[in-house]
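Sharing a structure, written as structure tokens. Questions coming.
A single protein chain has been removed from this complex, and every other one stays in its place.
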Amino acid sequence: MSVAPLLECKNLSISYAGRAGDVPAVVGFNLTLKPGEAHGLVGESGCGKSSIALAVMRYLGRAGRVVAGQILFRGRDVLAMNDAEMRRVRGGAIAMIYQEPMASLNPSMTIGEQLIEVPRYHEGVGHRDAALRARAMLDRVQMADATRIMHSYPHQISGGQQQRIVIAMALLSNPQLLLLDEPTTALDVTVEAGIVDLIRRISAEFGTSMLYISHNLGLVRETCDRITVMYCGEAVESGPIADVFRGARHPYTRGLFASNPSPAADKNSRPLRSIPGQLPSPRARPPGCLFGPRCEFFAVDRCDAQPVPIAPIAGSGDHSSRCLRVDEIAWDAAPAAISSRAAAVFGEVALQVNALTKRFGSVSANDGLSFEARRGETVAIVGESGCGKSTFAKILMGLLQANSGSVQLAGLELSRLPVTRRNPQTIRALQMIFQNPFDTLNPSHSIGSQIARVIRKLGVQRDAAKVREQVLELLDLVKLPRDFAARRPRQLSGGQKQRVGVARAFAGRPDVVVADEPLSALDVSVQAAVSELLIDIQRRERTTLLFISHDLSVVRYLADRVVVMYLGQIMEQGSTEQVFAPPYHPYTEALLAAVPIADQHYTKRKVLLSGEIPSASNPPVGCRFCTRCAYRIPGTCDRLAPPLQQVAPDHQIACHLPREQLAAMRPVFEEVTP
Amino acid sequence: MRNLVVRRAIQMLLIMLTVSLLLFAIFDSDQFREKAAVAELGGFGIATLSADDYHEWLQKKGLNEPFLARYAQWLKAVAHGDLGRSVEKDVAVATLLKESLANTAILAFFVLLGLIPIALTLGVLAGMNEGSRLDRVISVAAVITTSIPQIATAVLLTVILALGLGWVPAKSAMTDGWSFRPLVLPLLTLLLYDIGYLVRMTRAAMTEVMASQYIRTAVLKGLPPWRVIMKHALRNALVVPVTLIFLELNGLLSQVVVVEVFFQYAGFGRMLFDAANFGDIQVLQAATLVAIAVAVVSQLLSDAAYTFLNPRVRFK
Amino acid sequence: MSPPAEHALLPKLRQQLERGVLSRREFIRFATLLGMAAGTAYAMAGVAAPVMAGGTLPFPAAEPGAKRGGKLRVGEMVARMEDPATYNWNEMANQTRPMLEYLTMVGADNVVRPMLMESWKASADLKVWTLTVRGGVMWHNGEELNAEHVAWNIRRWSDPALGSSNFGLSTFAALTELTGAKDPKGRALRRPLKNGVEVLDSHTLRLNLAQPVLSVAEDCGEFCTLVVHPSFKPPLSRNPIGTGPYTLTELRVGDRCILKRVEKTTDGRDFKYWGGEVYLDEIHFYHYEQDNQAAALASGSVDAIYELSVEQIELAQSIPGAKILSVETAQTLCCRMQVDVKPFNDIRVRRAVVKAADNPAIKKLVFGNHGTVASNFHVSPVHPEYFPLAPVVRDVAGAKQLLKEAGYEKGIDLNIVVGNNDGPWQQAACEALRDQVKEAGINLTVTVVPATKFWEIWTKVPFGATSWAHRPLGTMALAQAYRSGASWNESHFSDPEFDQALSDAEATIDVQARKAKMQKVEQILQDAAVVVQPMWRPVFILASSKVYGYKAHPARQMQLNKVWMG
Partner (left out) sequence: MKAGIALLLALIWLPLAGYVMFRPALGALAPYLLLPSIPAVILLYGIAVRSWRESRVAVFGVTLVCFWLLMAVTAPYLPLLDPNKPIAPFVAPGGIKHGVLFLLGSDMRGRDVLSRTLWGCQRVLVWGITATSVAYVVGAGFGLIAGYLGGWWDEFVSFAGNVLLSFPVMLLFILVLNLLGQSGFNIIIAVTCSSAPVIMRIVRGLALDARSRDYILAAQTRGEHPLWIMWVELLPNVRGPLIIDACLRLGYTTVAITTLTFLGLGLQPPDPDWGLMIKEAATAALLWKYSYMLIVPAVSVSSLILGFNLIADGTREMSLRD
């Protein structure tokens, strides 16, 4: 009755040789993938999910090694195949799609050459036929202008197009199995949505099985049939999508869901819950259940007694969990209450931006930005790459000077005042949190000295003992142990570094903090912790937070007001509720629809944008969004700048669409009434 | 590309002007005037001259003119293609330059002829399989040969090949006209170091490429190993070594000084060395200009090679 | 042409020879200087003369089996050939000598023989010299050499503005007089004598000297006195008209200098060389740095080399088919101290240095069994007026005592500058000196500067080691280097008593009397402790055994007219 599995991992264990012996990356991993099935592999960074894909391809590098178990592809052990067989499997029966399309394509070969290779070497097809097939495949992955693309080099096309090329390359040999390793992580949200849609269509159309590796629960939910959640190299829970998303049966999975900012979360009434603690180092794995030390249901002498096996959950189909207490925990009970916050009260206008414009040669990076932020308020600036949000941050910080317009901080004009000419008060009043946790701290200095430098430099304290005291207090504030003061940045995890970044930004008790994508490089559970921290400190200090992000789910959770930008212009702004509910600007609508939702209680309307983000050096005439807009009114949108419509008090949309049409838009998400 | 050439040419002219002015200024000192006088009259001869006679002598040799006037004169002459005369050798600088450059070019040609295939092959073989036994042997050999100063190699090769085994002449003056045998020792001396150096660079580039994601893509496409190496890896791995080979042209101008002086090969390096020691300003000026031209042109060639081999730069 | 009349001094010389006051060697030297033919002088002294060609030719007799043809390849530094009168390298003269010739030739036996000058005759007071130019000497342009040509050359050599080191030779200096003026450096200016050189007839000229000079014949064979045609304009390499059997066909400085036998004169006649048969068709000088010459010969790139340094003897002995030739010379190294510069202005310091030095040990260390020990007064046993003083004896205790008296009981730090102009042996000598004076508490450091650099500073450094070439007469070097205000007085030694004694000696024509007067001169200089002069050096050269007739020369003059290849 059951179909023979296409891919089976049996008790697979992978280790990497390190300087001090082997480091286990995957332990006792089991997987069964049926033909036509899409299986999601979810986990945070370092959980071993990519190693599994590479092990299937038998490409673990010099250091990596399968130390135990089997990988059976169509019943044959991949590890036992000879080189010739392996070559036939690679790129033939199994194809892989990678996280960074740019790096995965050979920079010195044309795309055509790289595509043509596949049929030529797998099926011995002649050059001409191979070229024809490659072109045909480009059409199928919806690449316009295939002939030009064939003769282009990878760097000449956009990231989204590159990923389509990688997909086309994978599909050219009609593989039975596709391994997708975070295929959309490096892409913009709206582009990601297009790729995800393509992948979904392909699996339907070709009947290809997929192993979809991602850190994003929402994506997996939208693309896969089954899911396996991994933690520290072990699968902790596995089952059909619906079962797992509806009733997670492992504390870690539950923790992941709870820290994911779903539309239901609210920073005041239903704050996110992060998973306490940190990933254990691969060298110091705790005894028994690996998740034990972070688990709220941890039972001494049971959970840490011996390794916990993954086992089917009684009464379910094929849903299994690696939890000893799976039958004891009341999974459906409401999580331990987290104190909700009172809604913030906003003060006077702290920051006023008016018609701010910044050009770099022909590129207009900021074009007439106007908005304001009040004391204690969180204003999110949302947009995809090239929208000008980082330029705006730099103008604000005095690293760039605007061409025209104004930025006023407590009445002081800043738009053309470089940081070197700002007075200490202004500098103290305006601080920034940076995007990349690995870059935000100077690797050469200790944490303590870096915070202390800010305290001294901003004139908060001069006395050495008091500075030291304050450093420790700041570490307390961002919930880091005090002994971190003596540590170097490289001894800290990404989340910890970002906390130090937060501490540093708040050290001078600033009035306004600009946070430039502070969460985007962090894992979900860490994201939750850092955002909670941000909110808490902001509340305490009544700081105005300018939160720059491309991630709408985070924005929705964190922000009080939202400003949506596209190619240097503001498309829409309003309170969070206003922006996330109709009437939408068409771009906002598409952005919202592109966000994968992990919460089973919501459904999402499909809105797909065509094309790519145009180059900022040559923006479209009229409405800058008109080239991708589904509602485009020909002759108007592509000629005239859109009017600013005040659809509600404090809610502005820059669009040609009549107000009625805007008002008639349906919400993108809708709660499923149980 | 044209922009690049123009920019480099302007840069070259600017550097040439600066350097020639600098050199003139340096050689305009009393110290160098006296050096010239000693070179011509000898220490005893000059000691017989009274102060007036010494000045008269300087006047006669045109060494007493004001610095700027001499520089202007020289510039004018150079603009007309007249590079001046060597005081030491009593030959037109252009002739001297032509002959010595030709000799060095011959040497450089053979160096490159040996260097390119050997070093690239060894470097690729080593880098292809990082950590393998072959890699280790090649890498160790390369680091050792790059650690031996060329003076030591030169003398040791002379002891063994010339005076010990008698296979080749000890010196490369080529008094009986051009032949290849006297070229062997200078060639080997240069090659031993340069091969090691280029092997190391090629290996580093190759290992980096082999660890890249696009090689992973190529392997996981199921391509045969030779195709991965020849088509995917080499093209990218050779970018750096090839640009280095062009830059090596410039480096050779410096390296040949030692080798040519030791083996008495009548090339550019020895001419430079003699002229600098003698204070033969016209030769030095012209040679420096040539060296600058070589430096800039080799830089240009290297940029061009980089651009050509690197579509990312080519189609910007 | 009648044989020249005998000089008035000759009978006296003969007497002295007979009485045994004068050695045979000295007799031959003096007799020839005074115009006696070398063969006669040898015969008179009862010494077997070297086998010479007949007549007045200065060359050795033809060797049996000598073969005509072939080329000789010589390894030396190939230098410019600008103006023979201002040559400053021996190599330049070597390249020129097959083409231009001297009036006389000083042979390897230190005896002077006639060359372009057939004979010479001195007045009794040695102030008037009559020179007879050899007849039948043909220039390469077909002209015959005459007295005017020679007079033109001699006048040129006596021109103080030429910058020629000939000006330091007694004969040519004696053709000038003081103007009475001084230059800014305080040196007395000189101008040529009005009637110094008189042409008597086509082949006779007369020199009217301001002072008596004995060495006219030898001075006319010094390395810068090559006779050029009056049409000469520097550089010589572009205007090579000579009287020698060869002419320059190619000169590439730092590369090669090729000379070929002259067959035709430039006006189309057959060229006839006055000196008889020459064997080599071509002479090639190939440029090899000093250090490289032995290796070049070892690889067969050359047949003979200019010089072999003493350290290379071991190496040279291992070269198959090569022979090492050597000769003792009057070339020396003077480690001189400037007597007016602290601390050398204190004679006790100078004496301490001299006493602490062990000249025989230095000589032995540097040259082993070759060379001659010198005794710090710069007159060599080969000089005719040499008066043997008692050899200097090392006295470390005495040196220490002197230093103590001078206020340096804890020792003294000195630095000597050496240029290795004549080879690394100079440095070796200085280092040996350093090791010896150390025992007396003198910390001597040796600074080696490149040769070219050295000539820029040689008169300026307080303590320097200068190499001095051979001078035919002992008084010459003393007059050039130690007389007050002399142009080459690098030690700034100035002692009226010395100057007077030296002048007396110079003016004394009688050799024995002169010798007696030299005792005082030498003694003053030795007592003044101006120089540490450890040795008279030997010269080594290396040649392939195929080369015949190639000899080491004390002044390192290469004479290739009778060399042939076997």
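Note that the chains take the letters A, B and C in the order they are written out, and that residue 1 is the start of every chain.
Definition applied: a residue touches a chain if its C-beta (ideal position, glycine included) is under 8 Å from a C-beta of that chain, and two chains touch if they have at least 3 such contacts.
Everything quoted here is computed from the prediction, not taken from an experiment.
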Touch partners, limited to displayed chains, of the chain removed from view: A, B, C
Hidden-chain contact residue, picked from the options A:226, A:254 or A:504: A:504
Of A:454, A:528, A:579 or A:616, the residue in touch with the unshown chain: A:454
Identified contact with the non-displayed chain, of C:432, C:486, C:509 or C:524: C:432
Candidates B:19, B:92, B:234 or B:309 - the one touching the absent chain: B:19
Sites on chain A contacted by the missing partner chain, in the whole complex: 19, 397-399, 419-420, 422, 424, 427, 430-432, 434-436, 439-445, 454, 457-458, 504, 508
Missing-partner contacts on chain B, residue numbers: 11, 14-15, 18-19, 22-23, 26, 143-144, 146-152, 154-156, 158-160, 163-164, 170, 250, 253-254, 257-258, 261-262, 269, 272-273, 276-277, 279, 287-288, 291-292, 295-296
Residues belonging to chain C that touch the chain removed from view: 291, 294-295, 298, 309, 311-312, 314-315, 318, 365, 413, 424, 427-428, 430-432, 434-435, 443, 445-450, 453
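Just so it is clear, only the chains that are shown with their structure count from here on.
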Whole-Å gap between the CA centroids of chain A and chain B: 53
Rounded Å distance, chain B centre to chain C centre (Cα mean): 43
Length of the line joining the C-alpha centres of chain A and chain C, rounded to whole Å: 93
Multi-partner residues of chain B (at least 2 other chains): none
Residues of chain A touching at least two other chains: none
Interface residues, chain A side, partner chain B - complex: 57, 59, 62, 87-92, 95-96, 98, 100, 103-110, 117-118, 121-122, 152-153, 155-156, 166, 169, 173
Residues on chain B engaged by chain A in the complex (per definition of touch): 130-131, 212-214, 216-224, 227, 231-232, 235-236, 239, 309-312, 315
Chain C to chain B touching residues, read off their complex: 73, 80, 82, 86-89, 160-161, 163-165, 167-168, 183-185, 187, 189, 235, 237-238, 251-256, 284, 286-289, 292, 295-296, 298-302, 421, 450, 452, 454-456, 458-459, 487-488
